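Can you read through this structure? Questions will come right after.
Complex shown without one protein chain; remaining protein chains in place.
Here is subunit A:
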Amino acid sequence: MSLTKAPPQTSSPRRDAKPEQSDRMVAENRLGRRLVAPALLLMLLVTAFPMLRALYLSLFQYSLTAPDDREFIGLSNYLTALSDPLFWKTTLNTVFIMIVTVGVELVIGFAFAMVMHRVIFARGLIRTSILIPYGIITVVSGFAWQFAFSNNNGFVNSWLPFVDETFNWFDGYSSSIAAIMISEIWKTTPFMSLLLLAGLAQVSEDMIEAAKVDGATWLQRLTKVILPNMRAAIMVAVLFRALDAYRIFDNIFVMTAGAYNTESISFLTYRQVIEQFQLGIGSALSVLLFLSVLVVAFVIVKLFRVDLAAARQES
């Protein structure tokens, strides 16, 4: 019997078309709602309240150190932020970091996933080694990489033959941002590879065997069989990591403190609220940050949906 069978046309199209529930089910549902209510309330308190509070504060010109000067200014903070070149500079910088790190992590993460999937000997050891960086706190990894890139006591300069021993990585945009991104990639590639490993495990071995029997090369098996079959896993991995990368803060805070235009949008928001105590404009920035995260999520989901539809038409 089909589970998607339409309800009988004879009944009313309203809710009462549903099958009648027994008294016991109604009572159980009621109890269930009561049991869930405290958790729901708590969740609303810890998530909705700060968001609504930020929305409210963003309508004021309000500094924590001048509480008496608080003034309602409507949407002016949003206009100020959106018309300020610094906002767009940091947003572009954040998008740049997101695209580069997620792109590199996708490639390396997939390679790691293949290794973890196919490895025959010392499987536990290899998997653990690959996953170690992800277990390290981001601030700690930021400091570790800052020391590694230091021209006083770091090892990176001596390992790279084309870099001078005295080269200061944190004395300009390109090298600073490169160091930040390397740290970010090192830290979160294992997460990407974990998600992709789950996707790889779902690809049927039969299909790969069949492709092999048909004479498909390794590259053909990868591009025609494996990757199309793990598209959903790739989407999840890219979406999770892209949203994570868009919120980048710790590495920048530790390695450059935002110098040489390496600021991200999260860092800009932090500075307004925590350093400058400007609750009004800071709240407006955090609302804009929240909205832009939604946009990023929407774009990625949309992008992959288009791909999936196209794939279906091809097949």
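Throughout what follows, a residue touches a chain if its C-beta (ideal position, glycine included) is under 8 Å from a C-beta of that chain, and two chains touch if they have at least 3 such contacts; residues count from 1.
Keep this in mind: contacts and distances are computed from a predicted model.
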Protein that the absent chain corresponds to, by UniProt name, given "Sulfite reductase hemoprotein beta-component", "Extracellular solute-binding protein", "Transketolase subunit A" or "Cbb3-type cytochrome oxidase assembly protein CcoS": "Extracellular solute-binding protein"
Touching residue (missing chain; options A:212, A:247 or A:271): A:271
Of A:22, A:65 or A:153, the one touching the omitted chain in the full complex: A:65
Residue in contact with the excluded chain [from A:87, A:134 or A:304]: A:87
Missing-partner contacts on subunit A, residue numbers: 61, 63-67, 69, 73, 76-77, 80-81, 84, 86-87, 171, 259, 268, 271-272, 274-278, 280-281, 285
